[in-house]
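Below is one structure, written out as structure tokens, with a few remarks after it.
A protein chain is absent from this complex, but the other protein chains hold their places.
Entry: chain A
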Amino acid sequence: MAIWFTRSRTITYYLKRKMGFMGILNQDSCSNSYFESISSSSSSSSSSRIPDVKNSSISRYSSAFTFLVHRFKSTKTSGQLDQFYSSDDENSQALDFPGGKVAYISEMRFISESNDKRIPCYRLLDDNGELIEDSDIDQISKEVAVKMYSEMVTLQMMDTIFYEAQRQGRISFYVTSVGEEATNIASAAALAADDVVLPQYREPGVLLWRGFTLEEFANQCFGNKADYGKGRQMPIHYGSKKLNYFTVSSPIATQLPQAVGAAYSLKMDKKDACVVTYIGDGGTSEGDFHAALNFAAVMEAPVIFICRNNGWAISTHITEQFRSDGIAVKGQAYGIQSIRVDGNDALAVYRTIRAAREIAISEQRPILVEALTYRVGHHSTSDDSTKYRPADEIEYWKMARNPVNRFRKWVERNGWWSEKEESELRSSIRKQLLQAIQVAEKTEKPALGNLFSDVYDLPPSNLREQEKQLRETINRHPQDYPSDVPM
């Protein structure tokens, strides 16, 4: 290694700046011949370029150094590794290293792979919808609570009816959010309209909360000419620029590093807004998840990562997905504050995301939220989950831990909701949904030109040529092509 260093002037220069940054060169008693040899080789080879590396580099980076130390302190959360940071005061000797001093110990200790206790789960409502005693809940208005409940019901009913439509062969595919209504709706309710959402694909409730109409959902699923995606993507790949909801793409976790870039843009524009991005438990195994968390921490980007830990990635159980204590524990390794919340407790999710948003924006930093929930439905309409998980497990989460029922009990207990309102809501939503599906089904498909547009801002010559050829082929063999796509 040492031989290598002397071979490159630039690298030596760079390293010296870094070393100065660490503060090592600053020590008068620097007895480290290793670094001295670097510094001498460098000054002999490039003295004209760097007249006084030690002093200039230190003064140049002194502010950055202070900043780093400060940041290290502020990211320290309630110490789960406290027992590891021994209270021994034998640490008269410490290594000055980027990020802060590192104590030396002479006893060899490996960091445990897990903590004695699992990270607790924040909740406010018990399974019966009773507010936990002494919980420090903010006031939530009747209006917001009722809207949250209504949207949860709407989402549930949309899932039921669209799922049926798929089963009848009217749409090609569908994915339900059953079991995760609270995570969807309550997180959306806690955000502002300016907050930018980069979804995975099981968060249509966020879009619903923001005002995407049932007609708009249906248009996308039917891929008709009113679909904003122009019939190009499978059902459930919604997107709405006006509602700040990036278009869904199927690949898992790709949206996460993008969310960091979007958040960096908000940060540079000094916007009073953050980015919120969603991921499932399976997605946390993707490289993009780790890339995103690390980037977000380093860039200090105002982004909230919401992981819906629903237990299953298609048929892969979380015990086959990771050996960590879920997702929340991963935050600390990246220098990100994290929290575990009961994803089936709408109040707790609401409160958590409100707080996360506040921190993300005011402190300009990322937050990781792990919502414990359950995918009550199959992964998609192409999946039969009874093949790989016990029916009673599904039943338990569907009934005993149902997030919609739990929230309803609380709203009813407050006197904000009644059986009459319930049946009126359900019959009205049902009518709207059937109407939306009927209209969407009858609306014509996007015209053929949409096959070629939007690949680039303008179609290049190869696409113009291919469109011309295709149209000629269609004229010769009209029977080969769907008749419902206008030419």
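Just so it is clear, a residue touches a chain if its C-beta (ideal position, glycine included) is under 8 Å from a C-beta of that chain, and two chains touch if they have at least 3 such contacts; residues count from 1.
As a working rule, contacts and distances are computed from a predicted model.
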Undepicted complex member, UniProt protein name, chosen from "DNA replication complex GINS protein SLD5", "DNA-directed RNA polymerase subunit beta", "Ubiquitin-conjugating enzyme/RWD-like protein" or "3-methyl-2-oxobutanoate dehydrogenase (2-methylpropanoyl-transferring)": "3-methyl-2-oxobutanoate dehydrogenase (2-methylpropanoyl-transferring)"
Selected from A:G129, A:P199, A:P235 or A:P257 as touching the chain missing from the view: A:P257
Chain not shown: contacting residue from A:A94, A:A193 or A:V298: A:V298
Contacting the left-out chain in the complete assembly, out of A:E181, A:E216, A:D288 or A:E370: A:D288
Identified contact with the non-displayed chain, of A:P199, A:G229, A:G280 or A:G326: A:G229
Per the touch definition above, residue among A:G211, A:P460 or A:P478 touching the missing chain: A:P460
Touching residues on chain A - with respect to the absent chain: 1, 4, 7-8, 10-11, 14, 17, 196, 198, 227-230, 232-233, 237, 239-241, 246-247, 249, 251, 254, 256-266, 268, 275, 287-288, 291-292, 294-295, 298-299, 453-457, 460-463
